[in-house]
Every structure is written in C-alpha cells, then in structure tokens.
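Every protein chain of the complex appears in place save one, which is left out.
== chain A ==
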C-alpha cells in the first residue's frame, strides 16, 4: 500500500506562495523555493507535539533523508543519542573517538565489535589537541560524476562545504607502489606500455564508457568474473586487468562479476576531467561527518527540529506515539526511521547485519606528501588480493589524508585502511597492509631529507646515483632506519546489512515492523523502519540510493526527492546543474578520446571498431 502523494513545501506554506512570481519563468516541475524560506517564522522552543516523520540517528543517509523530506514539505524531528552529528558516519575528535570506543566495547550495539584504540603518549604531551583531529568512522570519496554530487548542488549543501581533488591512485604490486596510469591522459605517454597494450586498453575504454548499450559484447560474461572478460575479449595483460579492477574499479576481489565491475570502471572514467584531471573529490575537515552536518543544517533551514543527546525509548504503532529519553512524546503521522545503532532498548526488529567491514585507522607523524599529486592532500592506495604477506583474498583499500585536508595537524596524516575480509583474517590483512605502508613511507621519507634532493643522490664517496627508492620502485633491498610514530591507532569491526557491491537492499525498508507483518509482543520498535549501516563502499554511491528509497517509502513516490530550485541566483558564478551522466557526455568522452588518438595516428588508424 502506498502513501498518498504529500503536498510540497510551497503548497504547504501558502504564505510563501505569493512571493514566487519568478517561478512562472521556470520550466519543468521543480519546486521553486521562495526567498526567505525557512527563516520567516520564529521557531517554538519546545519539541513539536506532532510531526510527519521522526528520524533517529544523524548518519549520512538519515540526514540526506531529513533534508529531502523537509524541503518536500514534511515536518521532521531528527534526534541523535550522541552529543555530535553523524552517528555511523561521524567525524570525531580524539576525545570523542575514545568515548565511542568505550561505548562499542560496553557491547550495547550489535553494529560494531572488537574496537581497539591506542593513543600514543605523544598525544598527551601537549603537542596536539584532541580537536586538531577529525577522524571519520566511515571515510568516503566523492566521484565527480555521481548522484550525491548533483544533490549537493541542487540542495545548495555544497555551500557549507569545501572540496579538494584527489588524483593519486596507487596499486601495490610485487612489493612496490605503482602510480596508476590515468588511462585517458597518460596511456600514450607511458613508455612502459607496449603499443599493443595501449591499443587494447583504448579499445576497452571506448567500449566501457558505453557498455550498457553494447550487451552483445559482454552478455556471455554477465555471470562470469570480469577478469576473464578483460583477458578474453580485450586481450589485456594482468597488470592492466588488476589496475582496472582494483584501482579504477575499486573492487574487493577477483571474482567480481562483469557488469558490476564495468559499472565501477565507467564511474571512474566518466568522473575524470569533470572538474579537472582527477576523478574524485573529498570534503575538507572530514568526510561523511561533514556532509551529515550540512544536510542536517539544510533540513533545519527548511524547518526540521534537531535534538542531540536524545534517544528514543519506544514507539507504539497503534497510538503512533514515540516516547523519548527526556520524557517528551510526539505523535507521528507518517513514519519512524531508526538507525540500527540507535535502536531503542527492548527492540525486536533490528535487521540482521551479517556483512563485515574491518577498519584500521592510524594517525602517523609523516606528511605522506610523497604519495600525493603536487598541490593535493590525499591519495588512494589499493592492495589487490594476494599482494600482502598475509596472502589476502580480498583487496585492502586505503585512503590517505594529509594535513592540507584539515583532518589532522601539520606534519601528520591519517591512514584509513579497510577490507571486506571477515574474522581474524581481516585483521591480519589490515596489519600486513599497515606494515607495507609503513615500510614504504619510511623508505621514501628517509631518502628524502628536509630539502628534497629529487631523484639524484650523492654518496659519501662522491658518487652520484639515481635515487632508486622513489615511489614506484622496488624497495626490497632497503633497510629501515627509524620507526614510524603512530599517534593514534584504531581498529574496529563494523557490521552492515548491505552486501559488498550492492548499494542497499530495499527489502530491509519493507519490514514495517516485524517480519511477515506480525508485531513482536513487548518490542519497543514495532512498526518502525530501520536504515542500513554504511557498507564497505569507499564512494558515496550508496547513500543517495538508500535515502531515495526511504523517501519513496515514506512519501509514496520519489518525484519530489530534492526537486527544488532556489529562487536566488548567486551573483558570482553560474551554476552548472547537472552532474548526472547522460548520453551527450559519453559522446564527448568519446570525442576526447578521439582527439587524443589523433596524436598518434599511425597506431590507431582504422582501429576503433570493436
């Protein structure tokens, strides 16, 4: 049964309607949000008695949902049991992290397990303050062409945030880091690639940009691993296959099915050059935690009520009354949506969280600028399966954030390692990857004294030698001179109901109370909808999908999901609205490729047909 379509913000607030004469000029169905929307009415100083939707938890999905519902016209109360915004997506100070670990280990939630935190004595000696750090519980990167990016623009939430670029993707192979050959830009200038390989790669790239329209090419492989597809259909070598699957596609293991992998490879390629020569962005000061705050603020501007340090005690699906920890009650006209981490006591309906994500997060006293592209402050390092001493079956993905991203003080950096491997193996893989990172950074930074001598070095007998320990070179022969100082080391296991590679399982939103529609006698959470915890996915791609599905479930349709258009125009820059991929873009990508190919006409004459 679907709920009726609700009235929008503009329809529900007739006082603002007469201001929107400008709206007549606009085309399409977008809601024009009037001048001063959200600040015209003084807000009461008490919890509302009646709301349309109660959201428990301020994680990214819940916060996006809060903003979408509020601008659509629903009245929203969003609470969080913590003293900060973000819940499962929070960006935490060291003190907050400490508290969080203690809470996890008190065993109250079934969402996290085995949290271990080590804080170095250096932290306590006054050189660093807790607030100098912003540690993400589930760090993410933002593809330049993605649903979330277009929602950030549409909602104007981007105005609360600052974004920086990330173009360095390293793959760890044979004990060394290989900087990713950014297919579109560098394939032709990369001297290490044989001509045949270049040609095959370019063929593949042209295909993958438009892969959904060419099922005849991959149909036979739709249930097979992509590796066999790449080798058999495009004659790609192992090195390219690994780069495509693990660095460009950011997949977790070699068994990934062809369509999933093609989608992920295309995501990277179409994101390249949207804002410049890089495929992804990240927000400064912290990732999903910052975005959550931005969407919550946006929801508040549209009229949502916020309460931190507040949890839900129970919800009664018959009376539709929700009771909170401060003793207040609210009557709910539509739905109660709860993050599994913030389920009420005596809950009986929290969906099973059967997939593991293991995370190891370290703050180290190295800038790690060796790994960044010049002018940037972050990098992605991927350890493909079987590249680590632990014999890892799943990839370990690492996001490195330097102090220029303002998540840590100058001279330090944050390493976020994660894997979908479960159990003890996961922890061993993370430790092995940490060891490899440590070995690499100590080698590079000890070979690069304060005043960087570049790749030339002079030894004590006056011999000039090429520095053989730069990034991308083997360091087997190198002996480690000093030990890396780890200021903070956090290990934890997180559970989620979202399987790897899938965005979100919509069926978990259909629960509507107990399975089979039966109420569990005495449960405090009958009739509520539970959201999913963040998955292992390193991009934001799941967040918008999950929020949109929930929105549809509550409102009855997703037509009004951020369907808004603000009346003002910023006077400085014209807004480029669409970051959604369309056919034109594919066309342009192809043209770009075509123009690059003309640089090497001999190689490619007549070779573009597949």
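One rule holds in what follows: contacts are C-beta pairs under 8 Å (C-beta built on N, C-alpha and C of every residue); 3 or more make two chains touch, one makes a residue touch a chain; residues count from 1.
Keep this in mind: contacts and distances are computed from a predicted model.
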{"item": "Chain not displayed: protein name in its UniProt record (\"LALA0S04e07756g1_1\", \"WD repeat-containing protein 74\", \"Replication protein A C-terminal domain-containing protein\" or \"Mitochondrial ribosomal protein\")", "value": "\"LALA0S04e07756g1_1\""}
{"item": "Residue of A:225, A:317, A:348 or A:409 in touch with the missing chain, whole complex considered", "value": "A:409"}
{"item": "Among A:74, A:89, A:361 or A:377, the residue in touch with the chain that has been omitted", "value": "A:377"}
{"item": "Omitted-chain contact residue, chosen from A:115, A:157 or A:554", "value": "A:157"}
{"item": "Residue among A:132, A:537 or A:560 that touches the chain left out of view", "value": "A:132"}
{"item": "For chain A, the residues touching the chain missing from this view", "value": "33, 35-39, 42-43, 45, 84-85, 129, 131-134, 144, 149, 152-153, 155-160, 162-165, 184-185, 273-277, 281, 284-285, 290, 293-294, 296-298, 300-302, 305-310, 375-377, 403-404, 406-407, 409-410, 566, 568-571, 573-576, 579, 584-585, 588, 591-592, 594-596"}
